[in-house]
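The complex appears here minus one protein chain, its other protein chains still in place.
Read from first to last, the chains carry the letters A and B; within each, the first residue is number 1.
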Amino acid sequence: MTASMQSSVGNPADEKRGMNLTLRIWRQKDPSVKGKMVTYKVTDISPDMSFLEMLDVLNEQLILQGDDPVAFDHDCREGICGMCGLMINGQAHGPQQTTTCQLHMRSFSDGDSIDIEPWRASPFPVIKDLAVDRRAFDRIIQAGGYISVPTGTAPEAHATPVPKADADAAFDAATCIGCGACVAACPNASSMLFTAAKVTHLGLLPQGQPERNDRVVNMIAQQDREGFGGCTNIGECSAACPKGISMETISRLNHDLLGALRAGARPKS
Amino acid sequence: MTVTHAGRRTPKVAKTNSIVKKAVMAVSGIVMVLYLIAHMIGNLKVFTGRESFNHYSEWIRTIGSPALPHQTALTIIRAILLIAVIAHFWAAVSLWRQAKRARPERYVTKKAVAQSYASRTMRWGGVIVLLFIVYHILDLTMGVVNPDGNDSTPYDRLVASFSNPFITAFYVISLVLLGMHLRHGIWSATQTLGQSNRRRERTVNAFAIAFSTILIAGFLIVPFSVLTGLVD
Partner (left out) sequence: MPLDLFSVGDPIADTKAPTDVPIGERWSERQFRGRLVNPANRRKLTIIVVGTGLAGGSAAATLGEAGYKVKSFWYQDSPRRAHSVAAQGGINAAKNYRNDGDSVHRLFYDTVKGGDFRARENNVHRLAEVSVNIIDQCVAQGVPFAREYGGLLDNRSFGGTQVSRTFYARGQTGQQLLYGAYQALERQIAAGNVEQNARTEMLDLIIVDGRARGIVARDLVTGEISTHFADAVVIASGGYSNVFYLSTNAKGSNTTAIWRAHKRGAYFANPCYTQIHPTCIPVKGDYQSKLTLMSESLRNDGRVWVPKERGDTRDPREIPESERDYYLERIYPSFGNLVPRDIASRQAKNVCDEGRGVGPGGLGVYLDFAEAIERMGRPAVEAKYGNLFDMYAQITGEDPYATPMRIYPAVHYTMGGLWVDYDLQSTIPGMFVIGEANFSDHGANRLGASALMQGLADGYFVLPSTISSYLADGPFDKVDDSHPAAVEAVQGVQEQVQKLLSINGTRTPASFHREVGQLMWDYCGMERTDEGLRKAIDRIQEIRKEFWTNLKVTGDWHSFNQTLEHAGRVADFIELAELMCIDALHRRESCGGHFRAESQTPEGEALRDDENFAYVAAWEWTPEGQPPVLHKEDLVYEYVHLAQRSYK
């Protein structure tokens, strides 16, 4: 792929180019067929490109050849929507602790071979190639990842002060973008970190107290129902999390869950 | 219209909540660790000589005697331990199977970032430790596979086994594995029982390492002493 094939948007003068890479990409037409790794070459890749821009280059090439471009999910491309997510050389979102869209090619070297696979977990079935269906996460939220407050019923915002430390810790947990890297990286394909982040966020705030017991019990029940694995506290999730959600949230979830069960909370069937 | 992309399969519903299983694993693990502490301290009696060690072994079997029948306390301990082992094993297998179901298609390339050797070997390490325990009971408790046979005293069985470098090597490997199992197990149990947090995380990990090292060292000192002739 050469620069001339693209029209000149921007076009600063001192652009760096030059990496040649071998990509091995999981291709799978749809969930009903078996997939396999297919090898592609891309040339003249700039180290300033994002990983997804590198895949754009490949796809433009494939389209022009009349081949099927590689399907992958992405949207905001600024690391916040959680839509992108690829297993890159065996690591969720690649070698940096960030989202795939924020991974830049300067993390690789000329001549590298890169394996690209979709998230693999049975609750995340492959839709096509590298795109997976993550709606299991939505269903976990549906099971209790909210505070029930009908529109218009809220009291004055300053009616309940929240200690800064709690608000900050709640925020840290609330930054989870639901990308699924935790599940992808976990040897057990567990969604514990995702669930724990929400349980922690809402459980730390005074507004979240009334539903605290039911929330944790139901979210965990849903997580099991979706077919995620169990947590064995290995920590791959937190190490892969682009938002650095900590293992502490899992401990907090466990604490809440055992407390809720002792208090008699039981999941809705 | 309800969209049903990518044919969502109905997963097998786990009957027991995965965290309850984990809690069972943690509590049974703690029970076994408590026993191991007592066991290790008891072992050190070997340095007080044959007489004293055999007497200790006899004392365990006669606690409460003559008010209680022979071996009452020991039987209770054994029963509790057996339940703990079974519960621990059941929880482990069940979570293992859940994990297998959760990822039927494996990665072509997968790199571990955070996992330690200890956490990676929890499952196979656990199985090896279990096999070791079975052998250990047959060897030193029941004596059926002991070089000295089952008629000898506990002290003699111990010396007989550990005088054999191969048996000692097996003990050492198994105990090191057990140590690693404990190292991750202690951290994991703290997490599972909801007692860890960011501030405590480092302390818990340091404690787990120190505790398992001391415990295993306490166990290992006995075979090494036999091997080096310190105990004979």
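We take it that a residue touches a chain if its C-beta (ideal position, glycine included) is under 8 Å from a C-beta of that chain, and two chains touch if they have at least 3 such contacts.
Note that the coordinates shown come from a computational prediction; the quantities given were computed from them, not determined experimentally.
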| item | value |
| --- | --- |
| Contact with the hidden chain (one of A:M87, A:I116 or A:A143) | A:A143 |
| For subunit A, the residues touching the chain missing from this view | 3, 6-15, 29-30, 46, 48-50, 52-53, 56-57, 59-60, 62-64, 66-69, 71, 73-83, 96, 98, 102, 104, 106, 127-128, 131, 133-135, 137-138, 141-143, 145-158, 160-164, 167-168, 170-171, 174-175, 177-178, 201-202, 205, 207-208 |
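Basically, only the chains that are shown with their structure count from here on.
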| item | value |
| --- | --- |
| Whole-Å gap between the CA centroids of subunit A and subunit B | 36 |
| Parts of subunit A lying in touch with subunit B, wherever the complex brings them together | 24, 26, 30-32, 37, 87, 89-91, 115, 117, 120-123, 125-127, 133, 135, 185, 187-190, 220-221, 223-236, 238-240, 246-248, 250-259, 261, 267 |
| Footprint of subunit A on subunit B - complex, ascending | 5-9, 11-14, 17-23, 95, 98-99, 101-115, 119-120, 122, 184, 187-188, 190-198, 201 |
